[in-house]
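As you look at this complex, bear in mind that one protein chain is not there, while each of the others sits in place.
Chain naming follows the written order as A, B and C, and within any one chain the residues start at number 1.
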Amino acid sequence: MQLGVIGLGRMGANIVRRLLRNNHECVVFNRTPEKVKQLASEGAIGASNLDDFVQKLDKPRAIWLMVPAGDPTEDMVMELAAKLDSGDILIDGGNSYYIDDIRRAKALEARGIHYVDIGTSGGVWGLERGYCMMIGGSETAVKHLDPILQTLAPGQGDISRTSGRDKVGGTAEQGYLHCGSNGAGHFVKMVHNGIEYGIMAAYAEGLNILHHANVGKQQRAASAESTPLRDPEHYQYDFNLPDVAEVWRRGSVIASWLLDLTAIALLKDPQLSTFTGRVSDSGEGRWTITAAIDEGTPAPVLSAALYQRFSSRGEDEFSSKLLSAMRYQFGGHIEEHAEISS
Amino acid sequence: MQLGVIGLGRMGANIVRRLLRNNHECVVFNRTPEKVKQLASEGAIGASNLDDFVQKLDKPRAIWLMVPAGDPTEDMVMELAAKLDSGDILIDGGNSYYIDDIRRAKALEARGIHYVDIGTSGGVWGLERGYCMMIGGSETAVKHLDPILQTLAPGQGDISRTSGRDKVGGTAEQGYLHCGSNGAGHFVKMVHNGIEYGIMAAYAEGLNILHHANVGKQQRAASAESTPLRDPEHYQYDFNLPDVAEVWRRGSVIASWLLDLTAIALLKDPQLSTFTGRVSDSGEGRWTITAAIDEGTPAPVLSAALYQRFSSRGEDEFSSKLLSAMRYQFGGHIEEHAEISS
Amino acid sequence: MQLGVIGLGRMGANIVRRLLRNNHECVVFNRTPEKVKQLASEGAIGASNLDDFVQKLDKPRAIWLMVPAGDPTEDMVMELAAKLDSGDILIDGGNSYYIDDIRRAKALEARGIHYVDIGTSGGVWGLERGYCMMIGGSETAVKHLDPILQTLAPGQGDISRTSGRDKVGGTAEQGYLHCGSNGAGHFVKMVHNGIEYGIMAAYAEGLNILHHANVGKQQRAASAESTPLRDPEHYQYDFNLPDVAEVWRRGSVIASWLLDLTAIALLKDPQLSTFTGRVSDSGEGRWTITAAIDEGTPAPVLSAALYQRFSSRGEDEFSSKLLSAMRYQFGGHIEEHAEISS
Partner (left out) sequence: MQLGVIGLGRMGANIVRRLLRNNHECVVFNRTPEKVKQLASEGAIGASNLDDFVQKLDKPRAIWLMVPAGDPTEDMVMELAAKLDSGDILIDGGNSYYIDDIRRAKALEARGIHYVDIGTSGGVWGLERGYCMMIGGSETAVKHLDPILQTLAPGQGDISRTSGRDKVGGTAEQGYLHCGSNGAGHFVKMVHNGIEYGIMAAYAEGLNILHHANVGKQQRAASAESTPLRDPEHYQYDFNLPDVAEVWRRGSVIASWLLDLTAIALLKDPQLSTFTGRVSDSGEGRWTITAAIDEGTPAPVLSAALYQRFSSRGEDEFSSKLLSAMRYQFGGHIEEHAEISS
């Protein structure tokens, strides 16, 4: 079928490519015309501006937005909605906050336009592996999009079938799911990313413990300010982390796709010296915690994972200084220099 | 080759079976003779007591212990060591604390006996999938065991090869790894389990947030003791959790084997009504935190995951009562009854 | 000076009493007339309805609301505002979300009414000790209220003066502070309560560790599902917690008012058997975390304290069941019964 796609960044462009390869028709638009040209050269129909884009689409139009969350998406939804007709479908495939979906869907519904929110996971690998899609919106609109969704999704593949799934059916085992009414798609994607942060941190903390397992080999100056290691002979291991990550990939309880990627990264650069360790976070992790708190459900692991990212960017600096200031006040403790205590 | 196996529980018996299926010879012993009989009927050579077991093995003997960690393993290592000869290899394949390995290996070395610690992951699925093995001990001993290890390991299978791994080689991509000197195997396995707790908790917290996403539908009595939900309309979702777990299995960033198992469990019993929620922990998670603290490396995610298990068993009860007692003292706050606040 | 007070619960009534004792005039109103009668008998001027209340106040009116946060406060602010005149001052002394203050202040400003938000700490002890007040609003309005604030605040008392404070001055050392524009008062009070949760949890966790320091005396059934204590002889202490809390009150680094209250509670009932351990939370702790996340500042301690309260009310039940379900799937682990593992 035909799909209009706006936003031809990393994700958007690959979504178009995956559709083109499977004989769908794509009308594409992007603020920077180079990206439009590039995809036109790969078989897409390029649009030179938003009006051109809207006109080139058959009614009822199906349009997939893949632009940054926040203001860019908000602006585009509103600008575009003004040009659409009743019955058209507008998909937000980005990383929007589900609360914005609820509001936007209501606004568009008044004009007969279907709003569909699709949380899309898969990153740069999606072109080949397919995209896992979590979808919110009306039954009618989601059904209409099914040919597109089927193509973008990974499909059942060679992943073992969940016992009992044959009696239940549904699209979940194809890698896409209509999760509920508007916002449901991005809600599930939000929690997905919250979990992602937690899993990533679990690996990172564990590998960091292995990384420091030779701490007993280091000479430490005795000092009233630092704790000597009681049993240095228990921390004499120089682990080969690329090998450790690799061995866990087969047969272990913690095998996962994130572990596969970790094994690639560690093999390429065991010291990870190309990274500074300033870790970004892109919204969903924060919103997951906000949802947990609104619901009154405890999320200590997911929160700790998020906070570690904040700390990696130095956001705990004032807090740490306060601790040192208090220690100085009650005990006259002077901060140690880096070379001594580490 | 030949292997003696002591301890024919869930894991031990399946290790024997996997070896027998691949034409190794197994001499087996267990305190309860029924299990010996059972495996003898499947092709193993049964031993009636420890002396009989030792005698039936060719020198240099290779013996795999698979008994509960702590006293049972300690007692068996010591009892058995007294009957072994210089050059024999004694493997602890259980969940021992790596610090015990260091001590035991030193004690046995004095008598010329090789001690090898193997952390074994794979659970009840290992018979079919193979076991991921993390190994500590001398080069000589580990090399000698290679035919056994190769058979027990999952092998490369159809898992995608890590980019660059062809130039590096090693056994890691077969699913077993000589990690270092004694204790190294159980150290890596310990951290593996620490990570396992973290990953499990990440899924559990995330799915719990989805589970409560309909909290806006509930009528809550207004009360000075509880916080009303500001925007009930944002929490109106009844998610189908078996489907959500299933959809994440394909193409998403958080696909993993633990997610596969979660999908099975949720499909079978979406309310998990057969479980009470008292979660055990078996040592490695605790030791992981102890190692993190000894090393001075932060492990907030792994700790939170461990503590959640303690709390699930009611170990925070006195702590919670204290909070209520303080609230009563400063504010006259009376505890709410369950029916009101939940 | 004269102050109108609406909401004669625990806090509101004592605020009136403290003002009356210091020769201020109070006009009071409450939905249930009994409370109005009671305070009228103590010297206040009772009002029979809202119109009567407004009429009995001299212009420019100064009115203190002390009603539950959320809808009750919102409704009262809006109902009352309609009856007030330009130049009047409306104080929200309850536990409102500072975001509501910002909005309300803007709405009232359009009509010339000053809105002042006052976070009030002190609980049931405030009548005697005075109230710590954190204030947001315009300079003019806050200055006008100074006679009231001075009376309600604890004053400098016999608390040691902060070194250097004599050169700085200000009302902070009297126990009240104009923190900034609207919302600033409740923002500071919100964080105050967030900190309160953290401090309370620190004592509760520490005392819980002391409470379980005799765990080495208990016989534990060995089991593959539970971790035996390696050194039971290290956990043979039966600590007298009322005495421990008491000794920390003098000369120790952790002396505090919350510790004073803890000592009272523990002396009265060392086992805290009158409490069930279901701990409420009243909004500010949640909002503190939301603010931390919005700002990107890590708050692991304050979050952990909040989540412990959620868990105390059973909100992690589904999460725990999932952990048990995963353990059953990969390892065939059956949950232990309470009597075995605890």
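Here is the rule we go by: contacts are C-beta pairs under 8 Å (C-beta built on N, C-alpha and C of every residue); 3 or more make two chains touch, one makes a residue touch a chain.
Bear in mind that the values here come from a model prediction, so they are computed numbers and not experimental data.
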item	value
Contacts of the hidden chain among displayed chains	A, B, C
From C:Ala44, C:Val77 or C:Ala153, residue that would touch the chain that is not displayed	C:Ala153
Sole residue of C:Arg10, C:His24, C:Lys37 or C:His192 that reaches the chain not shown, by the stated touch rule	C:His192
Omitted-chain contact residue, chosen from A:Asp101, A:Asp117, A:Asp281 or A:Asp294	A:Asp281
Of A:Ala201, A:Val247, A:Ile289 or A:Leu302, the one touching the omitted chain in the full complex	A:Ala201
Absent-chain interface as seen on subunit C, which is shown	98-99, 102, 121-123, 126, 129-134, 153-160, 162-165, 168, 170-177, 179-181, 183-184, 187-188, 191-199, 201-203, 205-213, 215, 227, 229-231, 233-240, 242-244, 246-260, 263-264, 267-268, 288, 291-292, 294-305, 307-308
Contacts of subunit A with the absent chain, listed as residue ranges	9-10, 68, 70-72, 97, 123-125, 200-201, 203-205, 207-208, 211-212, 222-228, 230, 257-258, 261-262, 264-266, 269, 272, 275-283, 286, 300, 304, 308-309, 311-333, 335-338, 341-342
Touching residues (missing chain, whole complex) on subunit B	253, 286, 289-290, 293-300, 303-304, 306-308, 310-311, 313, 315-316, 319, 330
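Criterion: only the chains that are shown with their structure count from here on.
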item	value
Subunit B and subunit C: spacing of chain centres that average the CA atoms, whole Å	43
Centre-to-centre distance between subunit C and subunit A (centres being mean Cα positions), rounded to whole Å	37
Euclidean distance of C-alpha centroids - subunit A vs subunit B, Å	28
For subunit C, residues that touch 2 or more chains besides their own	286, 300, 304, 308, 311, 313, 315-316, 319, 330
